[in-house]
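One protein chain is absent from this view; the other protein chains keep their places.
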Amino acid sequence: MSSSTLPGMEVRELGTRQGLRLIELNIGAQHPASGHMRMIVYLDGDVIVDVDPDIGYVHRTMEKLAETREYVRVISTIERMTIIDACNVTLPYVEAVEKLLGIEPPPRAKYLRTILCEINRISSHLYGLGLGGIFLNHSTMYMWAFGDREVFLHLANMLTGARLTHTYAIMGGVRRDLPQGFRDAFEKAKRYMTRRLKEYDKIFFNNPVVRGRLENIGVLPRRDAILLGASGPNLRASGVEYDARMTKYAAYEELDFKPVVGEAGDALERIWVRLREIEYSLELIDRALKQLPEGLFFNEKYVKMAPPAVKHWIEKGRVRLPGTYIRLKTKPGEIITRAEMGHGEITYHLVSDGGIKPYRLRIVTPSARNLILFKELPKGHLLMDFPAIYGSLDYFPPEADR
Amino acid sequence: MENRSEKEIPSRKRPNLVKAHLDAITIGLKTLLTRKPMTMMYPEVSEEWPEGYRGVIIYFYDKCIGCSLCSQICPPRAIKMYKVPGDKRLRPGYDIGRCIFCGLCVEICPVDALAESKVSDKVFDKLEQMVFDPIDWTFFTKDLQKEQETRRNKVRVIIDEEVGLRYESTVTK
Partner (left out) sequence: MVLDIDLVGTISTYLGLPPELVRAVLAPLIYPGLGVFTVIVLFLIWAERKIAAKVQLRVGPYYVSKRLHGALQMLADGIRVAFQEVIIPLEAEKPAYILAPILSFAALTVAFAVVPGGPGIYGFSSSMSLLIVYAAISVSPILIILMGWSSSNKFSYIGAGRETLVTIAGEVTLLASLLSVAMMYKSLDILEIVEIQRQTDIIGLVANPLAALLFFIAALLLTDRIPFDLVLGEQEIVQGPFTEYTGVLYALTLALDYGKLYVLMLLFTSLFLGGWAPFDSVILGVVAVLAKTILLLLLAVFLRSVYARMRIDQVASVFWGRLFPLALLSFIISALVAPLYG
């Protein structure tokens, strides 16, 4: 590798790369639009020849930490992978442990989980949409999406008592029953959001400047999407009808779930799928609230074991746990569970040796799977298209790094 | 997948160029002239959190039976058991700097000795001040309860159909 010195500036010459002299541009880790990662972009003039995503800046050893903690304590740890999508990211883990324990959450708990999952999905999509906006320097979309996300954070706060780190689904059910006034608040939020989505269309989605930035950019054909293992809205935007919610976990079976599928597979289509999924999630919550079955929100077995002095709390809709809950002993075995997060499909592989802690917890997060798209999609596009592609992928570095 | 022409894909439908530009500018102007900020002016007013909000954990020494379940379930090990002079049992102490406000300790407590306050924005000068032994925690609880009641300029957040979030003062005039 030789280097030639231009006056005032050094350009590394990479003669071996397709015989072109390239500029190696480090976007990140200190950059206004890189996130917690670094992308080494190889430029020929203004055209991207190759991208090397360099991840791991926010690696927090989630898998190893899970091995050192009791089952219930793992939940609030792994939640921190995707703090904006806390219920979706923990739900498959909880379901895996439940299956190993041989307990089943009551139907009401399943519905409540679904409701929080969809609220999380909306706020996660709004977060992604906002970032997608600011990556195009559309600051209004950024602020609008983040402002409207507050509405759904408030809904989640009403339901769980925390804005982001809910730790809502735990083994055996959920921690809180539906609070009073939630249906009414949601009804208002739904009407507000439906109206706002139309305004989003006007200022962002149908804005000719934004269209020009997104249309036919980063096209991911259907075949490539499958081969590269893309997941979530990025996969569905390419016309693949797959959504982990089709595997019918939680209450999705009874809600008659149908995925939102796009066709074109470009950046615009990915944003479109997210916008439509927000709409559909509102619809799903509405359905879930209507069909919400009566009954306990926590497994009867644990409710019976709860200490008598605090049982009155359970009638008020707050769970109280028995002392044995800390050291839950599972059957030895392995299990794989999956769920659809806002960013895509998350997979847990839980191995238990019959102890009180997971023997091994393997986590494959959607952002980790979508990372490969950074390498494939920008090739041949201009440097200016790179943020557009990044924004449309809704990549979340802490989640990919785990 | 059948080949459909570009125009049939729903995301490709677009209004004509001039209308789209005008739409964008109109909605911008409309928001500029009609909408009020969604911001809650935080340090000046603070949120009256909804029922069941999980804030700083408070502790009642009298109710505690010293079972140590809270310290066992605490995910970040913010609660640890301390030996208190003149007390046979171990009592929980609290490191607020480690606490993630998950509230699991409250749920495992068999006697309601722990509870969630509605305060989550406590400020400390030093790191050492954030660690409470059981006695300190009891006094801290009393301070916190007083603060919770006396804090002024609180607003309740209400979801509104028109403006998304509305802030209503808790002081009734």
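All chains are identified by letter, namely A and B, in their written order; residue positions are counted from 1 within each chain.
Everything below uses one rule, namely that a residue touches a chain if its C-beta (ideal position, glycine included) is under 8 Å from a C-beta of that chain, and two chains touch if they have at least 3 such contacts.
Predicted, not measured: the structure shown is a model, and the values here were computed from it.
Contact with the chain that does not appear here is found for just one residue of A:V49, A:L155, A:I203 or A:V303, A:I203.
One of A:L101, A:L136 or A:A368 touches the chain omitted from the figure, and that residue is A:L136.
Although one chain is not drawn, the whole complex shows that of B:R35, B:K142 or B:R156 it is B:R35 that touches it.
Panel shows subunit B; residues 24-25, 28-29, 31-32, 35-39, 41 of it touch the chain omitted from the view. Along subunit A, the points of touch with the absent chain fall at residues 7-9, 23, 25, 27, 31-33, 43, 46, 133-144, 147, 203-204, 207, 209-210, 212-213, 382-387.
To be clear about the criterion, only the chains that are shown with their structure count from here on.
Chain centres here are Cα averages; for subunit A and subunit B they lie 21 Å apart. Listing the residues of subunit B that touch subunit A in their complex gives 1, 4, 9-12, 14-15, 17, 20-21, 23-24, 26-28, 31, 38, 49-54, 67, 69, 72-76, 100-104, 107-112, 116, 157, 159-165. On the side of subunit A, the complex with subunit B involves touching residues 69-70, 72-73, 75-77, 140, 147-148, 150-151, 154-155, 157-158, 161-162, 165, 167, 175-176, 179, 185, 188-189, 191-192, 196, 199, 202-203, 206-208, 211, 222, 239, 262-264, 268-269, 272, 307, 309-310, 318-321, 323, 325-326.
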